[in-house]
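The complex appears here minus one protein chain, its other protein chains still in place.
Take a look at chain A:
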Amino acid sequence: MEPACRKDKPKLNSTPTRGDRARQKSAQQEHKQRQRAEIYALNKVMTELEQQQFESFCKQMQSQGE
């Protein structure tokens, strides 16, 4: 290839920069933190549900026993 052509050929830059990688990592970390917060909020609700169901079943069994 002629040197002049090489200069005109557009330079492809598909390699993410260090800054891009850092931003990506930070975004991923935030995403994980949000997921974790939602999981624990959900787990609190589902734990309470399970406890309520267990208690009502125990009462049911108790009243049947009587």
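Note that in this section contacts are C-beta pairs under 8 Å (C-beta built on N, C-alpha and C of every residue); 3 or more make two chains touch, one makes a residue touch a chain; residues count from 1.
One rule holds in what follows: contacts and distances are computed from a predicted model.
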Omitted chain (choose from "Phospholipid-transporting ATPase", "thioredoxin-disulfide reductase (NADPH)", "PACRG protein" or "Vasohibin 2") - UniProt protein name: "Vasohibin 2"
Absent chain, residues of chain A that touch it: 28, 31-43, 45-47, 49-50, 53-54, 56-57, 60-61
